[in-house]
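All protein chains but one are shown in place.
After this line comes chain A, so read on.
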Amino acid sequence: MSVFNEKFIAVEKKIDSWEEAITFSGNLLLKEGKILPRYIDAMIENVNKLGPYILIAPNIALPHARPDSGVLEEGISVLVLKQPVYIGGAEDKPALLIICLAAKDAHSHIDLLKTISSWLSDESLVNQMLEVETKDELNEIVRKYYI
């Protein structure tokens, strides 16, 4: 099954909490059979327990949990928010791009991480992603990464 395609992207204007943002991005994986519902709870629990460390770059969050927290198949989803949420309630940690990661084990998702890493290191690409208003616009930007 495809790991990443247009089914796993979204642009949302009406999300106003970090929990809702993580749940929305997780639901993109859930409805395609990549994860069990408890994986979403585990991602939120991790932030509550460990803090807002899932912010991997300014404005970019990488919610994830352990493979044994309910991952069925590896996957990623990309959610662009049009108003920031504050991960773990930290006012200095706005997030506008939510990249939800589901890994099957500690190693097989290396290629996915490399892809995400290549986005993070390309400031103009990130800015383009943050500026989209519709899913079609987001699709135009990320479709070359579909795997």
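Please note the rule applied: contacts are C-beta pairs under 8 Å (C-beta built on N, C-alpha and C of every residue); 3 or more make two chains touch, one makes a residue touch a chain; residues count from 1.
Here, contacts and distances are computed from a predicted model.
The protein name that UniProt records for the chain not on display, among "Thiazole synthase", "L-serine dehydratase", "Branched-chain amino acid ABC transporter permease" or "PTS system IIB component (L-Asc family)", is "PTS system IIB component (L-Asc family)".
Which of A:I40, A:A103, A:M129 or A:V142 touches the hidden chain is settled by the complete complex: it is A:A103.
The residue touching the chain not shown here, chosen from A:V3, A:I56 or A:I141, is A:I56. Those residues of chain A that touch the chain absent from the view are 46, 50-58, 62, 64-66, 101, 103, 106-107, 109-110, 113-114, 116-121.
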